[in-house]
Each structure stands twice: as structure tokens, then as C-alpha cells.
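Left out: one protein chain. Kept in place: all the others.
When the chains are written out, they are named A, B and C in that same order, and each has its own residue count from 1.
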Amino acid sequence: MITPNRYSVILGNLGNTCDRFLPTGYKESRPKEEMIRQAAEIPGIQGIELVGSWDITEANAREMKHTLSAAKLECVSIIPDLFSQKRWGNGSFSAKDPGTRREALEETRSVCRIALDIGCPLINLWLGQDGYDYPLTADYRRQRSDLMEGIRTVAAEYPGLRFALEYKPKEPRTHSFQARAADTLLMAVETGLPNVGVCIDVGHALMAGENVAESAVLLQHHEERLFHMHFNDNYRTWDDDMIVGSLHTVEYLELLHWLKETGYSGWYSMDQYPYREDGAAAVSESVAFLRSLEKLLTAGRQDEIRRLIASGDATRSTRWMRELLFGALS
Amino acid sequence: MITPNRYSVILGNLGNTCDRFLPTGYKESRPKEEMIRQAAEIPGIQGIELVGSWDITEANAREMKHTLSAAKLECVSIIPDLFSQKRWGNGSFSAKDPGTRREALEETRSVCRIALDIGCPLINLWLGQDGYDYPLTADYRRQRSDLMEGIRTVAAEYPGLRFALEYKPKEPRTHSFQARAADTLLMAVETGLPNVGVCIDVGHALMAGENVAESAVLLQHHEERLFHMHFNDNYRTWDDDMIVGSLHTVEYLELLHWLKETGYSGWYSMDQYPYREDGAAAVSESVAFLRSLEKLLTAGRQDEIRRLIASGDATRSTRWMRELLFGALS
Amino acid sequence: MITPNRYSVILGNLGNTCDRFLPTGYKESRPKEEMIRQAAEIPGIQGIELVGSWDITEANAREMKHTLSAAKLECVSIIPDLFSQKRWGNGSFSAKDPGTRREALEETRSVCRIALDIGCPLINLWLGQDGYDYPLTADYRRQRSDLMEGIRTVAAEYPGLRFALEYKPKEPRTHSFQARAADTLLMAVETGLPNVGVCIDVGHALMAGENVAESAVLLQHHEERLFHMHFNDNYRTWDDDMIVGSLHTVEYLELLHWLKETGYSGWYSMDQYPYREDGAAAVSESVAFLRSLEKLLTAGRQDEIRRLIASGDATRSTRWMRELLFGALS
Partner (left out) sequence: MITPNRYSVILGNLGNTCDRFLPTGYKESRPKEEMIRQAAEIPGIQGIELVGSWDITEANAREMKHTLSAAKLECVSIIPDLFSQKRWGNGSFSAKDPGTRREALEETRSVCRIALDIGCPLINLWLGQDGYDYPLTADYRRQRSDLMEGIRTVAAEYPGLRFALEYKPKEPRTHSFQARAADTLLMAVETGLPNVGVCIDVGHALMAGENVAESAVLLQHHEERLFHMHFNDNYRTWDDDMIVGSLHTVEYLELLHWLKETGYSGWYSMDQYPYREDGAAAVSESVAFLRSLEKLLTAGRQDEIRRLIASGDATRSTRWMRELLFGALS
């Protein structure tokens, strides 16, 4: 029996998004309640990801839980805010300053308490400030080690939660410590804890030069450490955070095939920056694209894909894809 | 009335292709006659491109003309061999050695005579060795000027032929002098001659970070200087020379739309390196992909595309493309 | 006789700079007067670039002129703010909305009046919003044409000012219309006006995959259209806006050689985003790097470089550079 995919969205996708040239963003900000209502109305969306301090705090957690349940939305993950405050400018868990490292632990523990409180099973750690910008400024040995220790500490304290490490090669730093699938997996494994895994953000993986399907297989091969997925699209050189499927087609089909093939059972979560677009419309379109692929990947077509892969004939695979997309067109 | 596209192929695509690790290639070489016969059998192929000295010389020109006509194939262009001989290792028209520059002129004149002799209207100049590898080794001012002069000289001598300059950012040099659409157009314009234009190789343009449709519009905007098109696909960082449409879909649709929109009337020529694939099958698949798009681009759909472009709504354009590709699928 | 280089800085470099994750920036904002005072104290700095509306308006122009003169600083250029307001979100001169295009003209005219008023000779146009994000959303033909017309209109009205077009391949749009040296030069030439040229931002050129020295030569070859230079450094894939010379060495030396060789007589202006660094210190270091190269490029060494280039021997050029940098070390 095929289990249907579960789709979710990061709440902020529906709000205003800014860039470094226009800190106020290109659109108007909206009240959170409206954003949640909009999310609930997107066909297919069943879950929400929240950012700590932006969307949820220990103070408003119960109220948020109530609001989400009223909208029939699950809280899929919480993302601690370890990246958008000045105090994290030189890193959180890997900061050279021990006080900052302690604060990062405290901040994450607080999010863990919230998660337990509202029944959210996953903490998604995007450690965007944990990296470096210039040569001869980072202690690759010590800082990576501190980073691992921080994650291990908090994950050991909260064995009932799962921690997904979201890698990204750069931005806001010119280099992130958790930059690619394999180095992040190595760190997850190094913690020695079964509740630490990896989140693939498809755009981050493309930007890292990865074949996303292969990265997913790699993570699943190592004790099913693929804990979470973020979806968006880009031109492969930067995290453009565009509508899913606006650029890549066959790569997405192959990715979804392998996610099923390797038993990925997590959420399919949208993570975009619709700077100039209507947020709800852009997210709806992303979900619609993924649902088109899901529908297309019948048991019969997955068998065909397995045979294509077994034959390894590039012309045949390309023809199959062309006939699939254009065969029914007149 | 819509004029149908004309499809052609570079003859060598059907033969053996090598890389730097396996100079003998991954396949067996085939006799030219067989390659021509195979080309003629590919559905949609009406023309052939030949490489000077590899495929055609003053000695065998008449015979080749006869062979092509017997196969009902037009000779679409000849590509002078200014790149695969040791004497061009430091450049042809831009070589620092004046003797080499003279030889490049002679070689090109010879190809021009052949072209006139057999009724081929276009010389495609891919000046792959004209560039440089290291800092502090090239005279960007003098060598670019010599390059332009060489092209001007020969194009002025053969006003009945058209010369298409095929740009590529790198390989075999780390930097080519004719690297991108706009710099190559500038050089074509600088000759002051109407019979010098540009050839877009789609893979070279992708590798240069260009939006190929925009490059085509730019060239057509400047006195319709887009003289020729080479088709293949790649991962945007290197000239992988893959089957057309094996990776990019919407970009190809947009390109074909704009080629029609700007009145491009040249050939749609396949230029691939099917290292490990059956050559004829790989080229057939490329043509089939382009013909699928051609069929899809009805007058009605082109009107829809014009409206999408006029509205500039990214979500709407993405939805249109998704519904086109997946709408008919069950 | 060798004319010494003139160094300047964009005023905002000394203030706070933000990114999309931390709109408030990593540092504290400073009063403009303090920033101007800091600029004046940087060894070698003689000029300032101002951004319209951020730094200078018709209302405060005279006061700013007075402040700059008191600090013995020239106003080198003004950059109209056609990028950091919501109304430009879909473009300025190339916006599909004619009202927005008219506003862009008005905004630029206002800056031109200010420039004439305070004796600033150059308008630097960075049209960051003039581009597009998704396939099938931009009218490459019409919008590029509108863009050129807008520039031509204002440049024709102010023949006493020079207009430098600053290209950049992407950001904030996924594609800019003025993306590379050659396409921007083509547009400058297309205006038919001698007072329209190009500004090279070194980081933008690196990000575009250009050899910056070659781009400079290309622009100077076409009627000395290189009007202005912005300096910073990056890892070649993104506009990291780092300290000059923090990554590239030989490329900078070659660039400075060719700027002299081709008679570039404009300013050497710093344009960085020292997100986490002390602004004045970071800019000082950039100027110090460029002055080290300037000092190094004696008439004798420029002769040596000419000989290296003439020989085209990669090993010899590499050895020369190594001996230069390491020869005196013990």
C-alpha cells in the first residue's frame, strides 16, 4: 500500500520577505492569524513549521497550539532562531565565545520545551551563522567540534525529540560548517545519538552541486538519517528560494521516486521566499507541482523507473521522460 | 503561416567521441558513409554540418557533395578545423605568431572555397584555441584585435558566405576570447560586415550563465545577427554535450518561443558528444524532443505565452507550464 | 609621468549593512557625519560616492557639499536609489508599468540636478531591480529596449554629466538585464551618446565568470567606455563584497596593470559590505592593498609584465609572480 505524502509549509513563506537591499520587503506584512488561515486553505497542506521567537515562544505556545488545531494543522517542526539576532552574528553552537555557545544551548532548550509542550516531534536546526567568511579566521577543528558538542548536548537531553540538521553551503556566511549532505551526516553520526539526522533543503543541495536524489539515498543508507525535507527551486548557484518545479522537472521526479524507494516517511515541507509574489499562491503552486508528481508515480511507473535505472541507458531514460511529459499533448 | 523548423546534425556526433582520459573513445569508429546514412534515417534530419579536414577537403568535396545529395541531405555549414591540430595550440586568428595567423586565414579560405563549390551557405567558426590559460600571458588588446581582423579579412573576401562565430566560455583554454553572446556580437559588429554573425551553442550559453532565450533576443535585436544554433544540454557548469531536453524543459520551451518570435530562420542543428551512447539513437532523441516542443508551440499557445510574459506573474507562468506538462496525465 | 590613482569609497560602507536574515544588520548604525569623518581619515581616500535619497537629496545637497568640502573630500559619483524602494520591485527603467518608468526618469533627473548643483561629474546607475526571476515572465525585447530608452533620455538631457552603468549578473533578481561587461557596453553604445559608459564592480565581474582585466580592456577598446570602478573581493560565485585582496592577488595585479595600460583615468572606489567587521578598518585595508599594488607597478615592472605577456609563457609568468611575492621573504 502506498502511503500518501504529507505536505506542510514554513509559516513565514506566507508573510513578507526581505533582501539586503530592501529590508522592509517588497510586500506588506500580514498578521500571523491570517497567514495560518491562508496556509490551512492551501489544497494539500496539513502541517506548519514555526520559527522560534518569530512565531512561537514559551509565552504564546499554548495559544499557538490552539490556533493551529482550530485550523486543523499539525506543527511539523520548530526551527530555533539561531540565525536572525545580532548575538549569533559570529555563530551559535560554534561561536568562539563560550557565553554565546551557552546562550545557543538555552535558546534551543527553550524550543525543545515548547515542542514537547505542544506535541511537535521535530526540531529543525538551520545553523546559518555557524561558519566563517575569510581565510585565516576560523578554527575548523575546534569550532566544528564545539558545534557537534552543542548538538549532542541538547539532543541527549531531549531523547523524545528528533533533531534535523539543515545544511547549506553558504549564506549568510561565505562558508557554513554544515555545508553539504555528507559532512552533516558525519556530524550527526558523530553525536552517537539516534535522534540526530539531516534535513535536505532541495535548493541548498542544488546550490551545493549535489544530485538531490543521490543525497537522499546516501542519508537513508546510513540508518535512515533523512529526517526532514524542505522544498523550493533555484538556478543551482544560489538559494533563490523559488516555486517548486518552476525550473527542475526530471530531477524532482527522480527525487520523489527515491524518497519512496528508500522509505522516507517525513514531511514534504515548502520553504520559499516569494519576494514579489503572492505568498499563498506561490506555495499552492509548489504543492500542486509535488502532488502532480506524486500522482504520476504510480506503482506501475515506479516499476518502469526501476527498469530504466537497471538498464542505465541514457537515451531510453530520456525518451521515457519525454513521452511522459509530451506524449499526451496535441 | 508558420514555417517548420529545419533540423540538422554535425556529422561527428554519429561517430566515436573521446575525452582526455580515453583518447581512443568509448566506442568503435565508423566509416563516414555509414554515419551519413544513419543521419539521413533520423526522423526530421534534413541537413549536415561538416568539419573541415575531418570530413571534407578540397580533394573530396565533390564526392562528399554527391554522397550528401544521394542521401537527400543539405550541407548546412562547414566548421573549419582551427582547433584540433597542434599548430593551433596557441590560437589561430589570435596567435601571437604571425605565421600561424596566416595559416589560419589560408585554412579558412580553403573551407570557403569548398563551401562555394558545394553550395554550402554558412561557415561556422568555433575558435576554441583562441584564448588563454593563465594570468599575465595574454595580450587582451592586441590578440582580440588580431582575431577581429582575421575574421574581417576572410568575411570581406567571401561576401556570398555567412560567418557564424560560435562562442564558449572555456575549454580547451581556461578562457576563450569569444566567450559569451554579447562580446562575440560586439566583435561581429566591429567587423562592419553584414555577413558576420553569431552561433549560439545552447550548452555553451548555459555554461556561460546565460539565459539562452535572452541571448537569442539580444542577437536578433542587433540586425538579426543570430545566424546559427547548436543544440545539446548540460548541468550549467560544463559543456557536457548531452541529449537535448534530458535536463532542461521550460528553458527550451521559452527559447523556441523566442526563436520564432524574433524570426530566426536558420537551422536547428544537433551538436552532442554521446560518449557512451549509441550516436544515432541519442541524436534521434534530441530531434524528437525539439519536434515535440515545435508541435506544442501552436499559434494559440504562443499567444498564451505572450500574455504570460505581459503579465509577468511568476506563479501564473509556472502553473501554465505545469498544467501543460502534467495536465493530460493520469 | 605616472599619474597617481585616486581612491574613494561609497559612504554606506562605513555604516551598518544588513542581509535578508537580519534586516537590522549586525552592527549599530552611525550618524552620517561620523561616517564622513571616518572616511576622510582613511589613508589615501580623497573621494566619496553617495546614494540618492539615502545620503543626499535636493533638500540637503548644499549642506552635504559643505560637509564634504570641510572634510576635503570630493563627491565622486551619486548613485540614484532605483533599487531600495518597494516601487522599484519590478524594475525602474524597464518596469512594465509606464508610470514606474516615468518615476525612474524623475528620480534620476533629480539626482542629475543635485550632481550639477554640487559639482559631481558622474551618475553611477546600478539598476539592480531591472531584470527578472522566472522563465516566461520577462519581455526580453521590449523591456531591454525600454531600459535603453530611459538611459538615453536622461543622458541626452544632461550632456554635462557622465553615466556609468554598473552591471551584475544577479541579485536582487535572479537575472539582471545589465548582467555582464559586453552586454552593458552594447547598451551604452546603442544610446549613441558619448556620455554613457560602464562601471566595473570587480566582484560583480568575478561572479559573472569574467577575467576582470580582460573586461576592462574590452571597455577601453570601445571608445574608452570604462567610466568607473568599484572594488571588493569574493569567492567568484556570489557578491560577497569582501575586503579587496583578501582572496585574489595575481588577478588584481593584472587588472591594475591593464587599467594603467589602457589609460583608465577614473576613480578607484571601494564598494564593500563589511557585515561583521569594523567598516573603517575594512575599507582602510582595501585601500592599503590597492596602494601596495600601485607602488609595486613601477615603470620597470610594467615593462617586465609587457614582456611576460608578449612571451605568453605560463611558467615564466607564474615564476615572476612567485618571486615577486616570496622572493624577499626569509
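Convention: a residue touches a chain if its C-beta (ideal position, glycine included) is under 8 Å from a C-beta of that chain, and two chains touch if they have at least 3 such contacts.
Please read all numbers here as calculations on a predicted model, not as lab measurements.
Residues of subunit B in contact with the chain left out of this view: 17-24, 26, 83-86, 89-90, 128, 133-135, 170-172, 174, 234-235, 237-238, 240, 242-243, 246-247, 273, 275-276. In the full complex, subunit A touches the omitted chain through residues 90, 96, 132-141, 144-145, 169, 175, 180-183, 185-186, 208-209, 211, 213-214, 217-218, 221-222, 250-251, 253-254, 258, 261-262, 305, 308-310, 312-314, 317-318, 320-321.
Taking the complete complex into account, residues 209, 235-237, 242-243, 245-247, 249-251, 276-278, 281-282, 285, 288-289, 292-293, 295-296, 313-315, 318-319, 321-322, 324-326, 328-329 of subunit C touch the chain not shown.
Here is the rule we go by: only the chains that are shown with their structure count from here on.
Interface residue usage between subunit A and subunit B, two copies of one sequence, is largely shared: over half of the residue numbers at the contact are used by both copies. Chains joined by the most contact pairs: B-C. Subunit A and subunit C have centres, each the mean of its CA atoms, that are 36 Å apart. Averaged Cα coordinates give subunit A a centre that lies 40 Å from the centre of subunit B.
Among the residues of subunit B, those in touch with two or more other chains are 209, 250-251, 313-314, 318, 321.
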